[in-house]
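With one protein chain withheld, the remaining protein chains of the complex are depicted in position.
So, subunit A:
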Amino acid sequence: MSGWEGLLHGLSVAVTPENLLFALIGTIVGTLIGVLPGIGPALTIALLLPMTYGLEPASAFIMFAGIYYGAMYGGSTTAILLKTPGESGSVITAIDGNKMARKGRGAAALATAAIGSFVAGTIATLLLAFFAPWMVKVAIQLGAQDYFALMVVAFLTVSALVGSSPLRGLISMSLGLTVGIVGLDFQSGQQRLTFEQVSLLDGIDTVVLIVALFALGEVLYVAAHQVSSRFDVMQVKKGKNWMSREDWRRAWRPWLRGTSIGFPLGVIPAGGSEIPTFLSYTLERKLSKRPQEFGQGAIEGVAGPEAANNANAAGTLVPLLTLGIPTSATAAVILVAFQQYGIQPGPQLLDTQSALVWGLIASLLIANVILLGLNLPLIGLWVKILKIPKPYLFAGIMVFALLGTYAVNGSSFDVGVLLFFGVVGYLMRRFGFPVSPMIVGAILGPLAEVQLRRALDIAGGDIGTLVSTPFTIVVYLTLAVVLLGGFLLRRPKRHNTLAEADRDDEVPDVREPSDR
């Protein structure tokens, strides 16, 4: 099935009154949860997974499409109005977006982000539709060793390029691999790292792991280290023009350039959305006639990275849907969502579950349109949500973390696992270990082990089989280049972009005193 046929097929699945309603609910709930500070897209999907347990798979994935893009959009709102990005992809948006909000141009910043997300999301989703069938043709010719090579790439790029320290990223990934080992061996049924616990035989539930690391870890981190129990929310002035003609003129090129950076870097596993957003920001500053405005509220600094972030998110769906390889925490959560329905993404997915996959892709387009229609007029409502007092917000996150964990299997043992990994998540935040590599390691680790042992079994134990095909050699060489390139790219300016933006902050801090 070509891209066009697939899209039309998908639209026929998605455009029914019932499924449109699911898409609408998904975008609203996704934005609602995503707009909450500290909750990124991965956690939003993990927390909302229980909601879909009672649904048909097709409807559930249509809802996921809405949740995914809604959460992406919500993240940029908190980045702009609160300077609390909640996920690495919005960190760059927070620099100039928050400056614009401080100068009373919050509405323009939000509109730039919304329209940029729409433009990038639409183009990237169309590219996804045309790229996926082509990718499948390549994928079906790959052997176990080729898959293993791709997974090694995903492991190393995600862990070495995310966060501030490659070593800490690798440690985080190795912890994830360790978690992935727990349970019965898939081949021999031998118990591994189960410590005689019957409840651990099935391994550690990935939904529980995600909720623990992201949600509970976050609650504990904020409880232990918050400076103030209030948020410092920027106001959006009523009645202001969203974007002036000048703004449009300055923003449209960055939108398109951001898209063209974000999508390819999502397709090849290049370590999440941190690098594309950073690249887009650097590029816009270089191309701008007013580079001095960057860091002081330049609209290009919001438009480019926001587009790159959204295009990147759509790009990561290509390896996920066609190869079954998640290259970001969010993609890993979507993989888990597939697994909950007994579906393993891979080259056969587009054939065996074509209604589901194309429905999902078509729903991404629909969700984009809904979001644009929803967000420009309703921004005042989302801002009100940010006014929920911080203690209630985090208490709410706690309740939903407990609920999400308990509802998976109705077992209080899982809640104990939640607590254990929640403490791990707290320690990781506290000591600067990025969380995403651990999630990717835990979910991708077992899949990689299957491919590795399959490849070795076929070759009778000859380890040389891992580099025996041209594909594997190309992949490993590319990996070396990407790692080296990523390392060089982040060299000049990798220290705490947000803190740096703070330092040259000439606007006095008007934060209200704490009410404690």
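Heads up, the rule we're going with is that a contact is a pair of C-beta atoms (placed from the backbone, for glycine too) under 8 Å apart; a residue touches a chain by one contact, two chains touch by 3 or more; residues count from 1.
By our rule, contacts and distances are computed from a predicted model.
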If you look up the hidden chain in UniProt, what protein name do you find among "ABC-2 type transport system ATP-binding protein", "SMP-30/gluconolactonase/LRE family protein", "NADH-quinone oxidoreductase subunit J" or "Tripartite tricarboxylate transporter TctB family protein"?
"Tripartite tricarboxylate transporter TctB family protein"
Checked against the full complex, the residue among A:Ala114, A:Leu177 or A:Met438 that touches the missing chain is A:Leu177
From the list A:Val15, A:Leu193, A:Ala355 or A:Leu376, pick the residue that touches the absent chain.
A:Leu193
Tell me which of A:Ser165, A:Ser354 or A:Ser468 is the one touching the absent chain.
A:Ser165
Of A:Leu21, A:Ile140, A:Ala395 or A:Leu477, which one is in contact with the hidden chain?
A:Ala395
Among A:Tyr53, A:Trp134 or A:Phe487, single out the residue that touches the unshown chain.
A:Tyr53
Chain not shown, touching residues in subunit A
37-38, 50-51, 53-54, 82-88, 91, 164-165, 167-168, 170-171, 174-175, 177-178, 181, 185, 187-188, 190, 192-193, 216, 218-229, 231-232, 389-392, 394-396, 398-399, 402-403, 406-407, 410, 412, 415-416, 418-419, 422-423, 426-427, 429-433, 445, 449, 452-453, 456-461, 495-496, 498-499, 514-516
